[in-house]
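One chain of protein is taken out of this complex; the other chains stay put.
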């Protein structure tokens, strides 16, 4: 998971503040590092990157002093490449044809193969991110103009990439032919923006124009906005369901669907498929299960309560799990509201189960507060397979649903009952067919054969 | 606003971790500084304090290495005394009779008068906090045993104080005779705890025993728990309504009443008193208005939606209000969910209006997203007067409700309608009579005449 | 060891920069902490202190923004009080009669007795420095004007103190009746300065006027410069010999004698008393023995060489003595110049021997470089007793000269011969009689009986 943002203006302005704000709105997509890159008055690419949250990694005041016509930014949650300062993005380099900067959300599945090929031709890699292979592919086509070199690079890539690219004085957006990760275009006056999610357009007061399409390259420069295609065979749409289920912000609109609306619908369909007739109240695991819980409550006409309080300093403050902390059975992150539990049948809705530890803990806490029965409802199908397209899921052995069946899981978390959303309900809530959604983490169906054959030769 | 915590065990254990956790659960009561104090193996008082959140101010690992039988802690949100490292608490000193440490929530109204009296007798003050006068009052009674000196000090104080005190090998809790601020007693095995709110007992797995009563001194030592009285005439109860309305955590129980239940009830009574018949949905200002909004929705049978998304990194990240940020009309903290607003009549519930700027901003943002009408409902009476008892309200000139009437405020925030909770509904929701609640910030009725006459002479 | 500095101007100017520079010139007297204090435009005392070197502890730029008429400063090398941020000076307090600030060089021998007396009268001590008792003594005389209260405090003190005091709008210098530590007065135009050493007057372009006399109080204010006496019986002069031998900077003039001249003379007298006829070259232990070595070489007509190179980053860089570092026999601080050693008889001069480890190491290194014979000459008498007057010497058991005789020491350090300066030569070089120099660390003769009886009663 990462977030990208880009801005283009026909005249120099403090665009880096827009990028700073855009990244701030995309902070939920990556907290490990943040960075911006832009083209300076002298035509050189500049970049500032740092570890941690946008606020810690970047200095708003210094950024506000810069004027530029084109800028990009990135927030990173490490996937391929490990957690290193050297892997912070945007990646900026100057090659024989000038400066280039790239911010990348996604994960290439042929990144290593390309890197080996390039090393045999003299390339030296500085980072372990996939993104660097894109720049080296361009540098090895130094005889072509930069935009052609970029297109020549993209057509060799396999996997997930939503890119914001700085190319000379142009802003370029590109989305892989499968459309794994979201990418949108926006406008505010004559300033053009690209962003991973529409909530980042809202924060800069820009209007959502449309999604960048799978396989599309959008070039923004002084001549306006042009749309090109990545020259490969059209692919099946592999849009990620988890963006709707968990990752994206509820106020974003992805590929035309409101994330908020999808989440409530997931809850409603879950209530239809797995009702819980005698329950006294429905609550959501904060904050991931809240909207689905509200949908569940509406559909089932059971009262919705915000019955689990989340310490709002969690995330800023890390409590070490010392022996004493374990002994105290500490309610560090989550605390059930005591008087709501006493003698009640409670439905707890969460978006998904990964390792199962949080579910187990909350059931225990609720029983400790006097809940009579706790029913767990999950607003997505069981996650059984790792993601190779940009989401940092654990290996199968650590996925609770890959290790045991529903009864086993029920026993382990200590719930009276446990139910998952059906796959067809997921497609219905998202409003797309089974073949227009990536189901790899539920079904294990990854990119196959003809989807991935590419000729590397430069 | 501040939070205090204390722990006593019959045998040395890593109590400082309990204090660390307790402060973490009380973090909402003060983010400016945090500190702990304890009695060392050699009988000396030790203290560690720092600026910022508990996690930044204190080192959990180092604290976990210490074993002690008695410890206290404090989180501070500056009121009297200004924002200085020197004012961080607990305040610890060694005077002629040994070590003493104090953590104080509240604000004395005769602090300055006492300080002047003591200076004429040779005292030198190191900080500008009220708390230091308590220690100097004790030091000037060096002929008495420490506990008597403490009682001699408390009976000279006027105003709000909920104290956790370290006195030789004892833990002492004390609450002013008016009971302004909350203070509770808890137990886990044979460890005794005191805390500003019961949510801090939950986090260490302790059971809530009871509230410390107004005017009570609770002494915990190897002989057990003793209850003493501050030797002054009994006073009227001045329990702070704002603890229920805004400050306390919803999972706390204060003076016997669930904060969660009070907040939902405030919303229900608000819906009864100020309904909004044709509205399409009710939403709360996150996070302060959420529970009242849910109560309002239930009472009025209008759908509740979480229609305003709060950036969960607000608080960790501060966006400077540069000219560009203002120009962009930026939705930094709050973003309405676009598809919920389009053509709708929306009720927005908040807990209170202080300066009115947030209310104005959210109404503008909602209209910008297409809301047809926005109705503002406030789950407490208008705040017109400053608080002298420990809450950091602005002076009257900055209080919106002190500067204009409801129609004026309606116009300023741009709402279709604006309504406040009636005072009697506040008392009903809290479940106490008008004379058992401090209404100073609504009514301007402060402590008077016979309440405050004390003889200072030592 | 500490250094003090003060400045007074008839009109507000950026005096804090002068103090910053003065402290920088006195940095050799204390590297643990540094601080400044001054009277603000509003008549309040302000202070800024920090740990480490002047440059790290203080911010020159911020200090240069302040204008004031009176300011003091302090660099600290911990003696009494331990190494704590709370002990950094100047100590500043506001008591009933207004602000007072004190910077103190020296060590009181009745500090603890006074502190106990004051605690029984209600005083609370914040630090463990002697200096705080001076302020409390003043606060307990709140009925007197501040200057009288200061004099009333000073007459109760026993031990070493050279003070720079901030008193309302006055600058006050005071030196104890024994004159243990140096203190000088200087002038630049109509700005008056006080400083521990004259080198700190040089750095601000001020002229040395005279030494503050033992038992003198110098008051500088808008009326000019006044001289008062501490109202006690006159005492014998106890001026510290080690200021000349080691501590003071060579470009300082103390009690009328050039430190540079004294050091060379110590070397000359050492050569006369303990010659080394056949030696090929004389060198000094850098940097403490350099001047005495030059004097020794001149007197004995043996060539002087700078034959030991001191790594000039020592002090900034600390090498941990790991096992490998020990195995390598590492020449970290000091490296003999190889070609100067080969087959030579070398005289090494140092100012003193404390623990004897450095002497042992250098003799070993020189032999390793091929020196045939190494003769050690010490430009002061053997140090056998601890100092109670402000110098941080180890306890007797760690003093090499207290643990063994000269032959034993010769064997331990591995020198061919070892000789000390005779006591009478020390007096001759300083140019003062035996009764005008403190010889406690050589002879064990400390302050006695009638020197130290003071009545504490306030």
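For reference, chains read A, B and C in written order, and residue numbers begin at 1 within each chain.
Basically, a residue touches a chain if its C-beta (ideal position, glycine included) is under 8 Å from a C-beta of that chain, and two chains touch if they have at least 3 such contacts.
Please read all numbers here as calculations on a predicted model, not as lab measurements.
Visitor: When the whole complex is taken into account, which chains on show are touched by the absent chain?
Guide: So, taking every chain into account, the missing one touches A, C.
Visitor: Among C:199, C:399, C:426 or C:447, which one touches the chain that has been omitted from the display?
Guide: Touching the chain that is not displayed is residue C:199.
Visitor: Pick from C:148, C:222, C:251 or C:424: which residue touches the chain that isn't shown?
Guide: Looking across C:148, C:222, C:251 or C:424, the contact with the absent chain belongs to C:251.
Visitor: Which parts of chain C face the unshown chain closely enough to count as touching?
Guide: Against the missing chain, chain C presents residues 13-14, 17-18, 21, 24-25, 27-28, 53-55, 60-61, 64, 188, 199, 202-205, 249-251, 253, 258, 260-261, 287, 290-291, 294, 298, 303-306, 309, 311-313, 315-320, 322, 324-325, 328-332, 335-340.
Visitor: Please identify, in ascending order, the residues of chain A that touch the omitted chain?
Guide: Counting only chain A, the missing chain is touched by 93-96, 119-126, 135-136, 139-140, 142.
Basically, only the chains that are shown with their structure count from here on.
Visitor: Looking only at which chains touch which, which shape fits best: line, ring, star, complete or other?
Guide: Contact pattern: an open line, chains touching in sequence.
Visitor: Centre to centre, by mean C-alpha position, how many angstrom separate chain A and chain B?
Guide: So the centre of chain A lies 37 Å away from the centre of chain B.
Visitor: Listing for chain A: what residues touch at least two other chains?
Guide: none
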